[in-house]
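What follows is one structure encoded as structure tokens, with my remarks underneath.
Just one protein chain is left out here, and the rest sit where they should.
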Amino acid sequence: MKVTRETIQHVAHLARLNLTETEKERLTSDMEKIISYVDKLNELDTSGILPMEHVIPIRNVLREDKAEKSYDREKILSNAPLSEDGCFKVPKVVE
Amino acid sequence: MEYEIIMGLEIHAELNTKSKIFCTCTTEFGGEPNTHCCPICTGMPGVLPVLNKCVVEYAVKAGLAMNCTISDFSKQDRKNYFYPDLPKAYQVSQFDLPLCKNGYVPIIVDGVRKNIGITRIHIEEDAGKLIHDQWETGSLVDYNRCGVPLIEIVSEPDMRTPDEARAFVESVKAILEYLDVSDCKMQEGSLRADVNLSVRPVGREKFGTRTEMKNLNSFRSIFRAAENEAKRQIRELESGGTIYQETRRWDDNKGYSYAMRSKEEAHDYRYFPEPDLVPVVVDEEWLGRIRASLPELPEARKCRYISEFGLPEYDAALLTSSKRLADFYEEAAAGSSNAKAVSNWIMGDVMRILKEKGLEAESIPFPGSYLAQLVSLIDKGTISGTIAKKVFDKMFETGREPVSIVKEEGLEVVNDEAALAAAIKKILDSNPQSVSDYRSGKEKAFGFLVGQAMKETRGKANPQLINKMLKEELDK
Partner (left out) sequence: MELYELSAHELSGLIKNKKLSVVELTDTILKRIENIDSSVGSYVTVSGVEALKKAGQIQEKIDKGANLPALAGIPCAVKDNMCTEGILTTCASKILNNFIPPYNATVIDRLNAEETVLLGKLNMDEFAMGGSTENSWFKQTRNPWNPERVPGGSSGGAAAAVSCGEAVFALGSDTGGSIRQPASFCGVVGMKPTYGAVSRFGLVAFASSLDQIGPLTRDVTDCALVLNAITGHDPKDSTSAAVEYPDYTRALVNDVKGLKIGIPREYMSEGLNPEVGKAVMEAAAVLEKLGAVCEEISLPITEYAIPAYYIISSAEASSNLARYDGIKYGYRAEKFTDLLDLYKQTRSEGFGAEVKRRIMLGTYALSSGYYDAYYKKALQVRTLIRKGFDEAFEKCDMVLGPTAPTTAYKIGEKADDPLAMYLGDIYTVSANIAGLPGLVVPCGFDGSGLPIGMQLIGKPFDESSLLRAGFTFEQNTGYHKLRPGI
């Protein structure tokens, strides 16, 4: 599968990454190699095979509906790079 | 050219479980920002979710009440996107295997009954809240609401008018209230609707391009947004324009919608099965227990009102449209021998005053027994119909018992013939023209004199006695 610069640009945006020109070049080539390699999976016939999402067949892990004390706000905010009035602060969000 | 409107709705309802969907923080509304939080609902490194059993049960209840098939095997998926109110940068939702599918909700508009299809109901988690700070230097994020459980109810595109859209939301709200799985407080955001709307020329089969209006949180805005958008799309098409598939924001104050700042491309949510959670299997036994626990639903209650209380369908439908209203009615009817009068009072004065004040039935400040009492006072002849209206308004104002109000303000009907005779004498003396008018054959003058007599007795006179005694006097 050919991986183009446009693909890299698009995927980088989806992943919220800024790439320098060098990185774009490097990644386009790396990704191309890796994708070609993983395309190997197409050699396997998987028709009718169910995808295995979990390795152990656990079902219904459920907890009782009981509210417990929440964490103190200062603990929640203790690692915040920027906070104000008890909230996390971000640049103005424009719809 | 005649156009047809096609609408589908997505309703998000917050479930009123005690704890959040994946952690034990409270789901209580409000609270100081970030005080209902823990590492799990704020997406700290290393945390893991554990599903709240009640969320599954409430969602299944909603599915059963909306005539859905409950999936025996369903799973949760990650919906990936970046936004500050989403701490993990993914929302745990359900993509291809939702808990409930293929149901319907009946609505009645202008006496016509129609079933609105429910495509699916699935469980997911709510996001936090963005607050825009007063100096506009940034936005503030509060994660209290993060992780509050939601059900998303997706309808088929079966609605054709704004009235149907509103009726649909009302019906769904009533069902959820009866089930007591959500407090459905639209003004608090625990029930919100997205409207997907397109138009097409009548007779054409292909659907037109649809737009989406999100997070409408009142019946009024749902109706107006739908109405406005239909008009806008028709206007656009008639003038040769194009409808773009976009999300529009409805501004209820300004009464128009505008396209939201274009997100460069449609979201690619990159759904994949949530590896930190295991599938949910609802077996026959569990389903049976949930089904057995369902309370009487609006539809069934309405039928019961028709058969048990002999109410016409229209009345029964109105009374059962809200659980609180229906409960109020039954409280009142239980304490009264005149169920029809009780029903009339609710459908008339109660609804009027709620509408005037923009309130819901939850805000009626007195119990149903008080209304029963009021009706009984009228039936016994203790107060007149006119006075009763005054008493009712006072009940709404103060929440007090009608018997007390009547007593304290001396509003009993006056039956004392001596007092009435005195009042009659007074008005006859002060209105000689009307007296002669009546005696010369003008029947209308009688009505005027009755009115004056009632006024003189401040409405408390027994109207039958006034009529009788006045006639007697005048015919002398």
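Just a few scattered comments:
The letters A and B name the chains in turn, as written, and every chain counts its residues from 1.
Here is the rule we use: contacts are C-beta pairs under 8 Å (C-beta built on N, C-alpha and C of every residue); 3 or more make two chains touch, one makes a residue touch a chain.
It should be emphasised that the depicted structure is a prediction, and the values quoted were computed from it without experimental measurement.
Checked against the hidden chain, the listed residues B:35, B:80, B:247 or B:321 yield one contact partner: B:80. Touching residues on subunit A toward the chain that is not drawn are 7-8, 11-12, 14-19, 23, 27, 30-31, 33-35, 37-44, 46, 49-56, 58, 61, 63, 71, 75-76, 78-82, 88, 90-93.
Of the residues in subunit B, those that touch the hidden partner chain are 39, 42-51, 78, 80, 82, 84, 87-90, 141, 268, 270-272, 275-278.
Convention: only the chains that are shown with their structure count from here on.
One finds 40 Å separating the Cα centroids of subunit A and subunit B.
Contacts from subunit A toward subunit B in the complex involve residues 13-14, 16, 53-54, 58-68, 70-71, 73, 76-77, 84-95. Those residues of subunit B whose C-beta lies close enough to touch subunit A in the complex are 17-19, 24-27, 32-39, 42, 50-56, 75, 82, 84, 130-133, 136-143, 249, 260-261, 264, 268, 270, 273, 275, 277-281.
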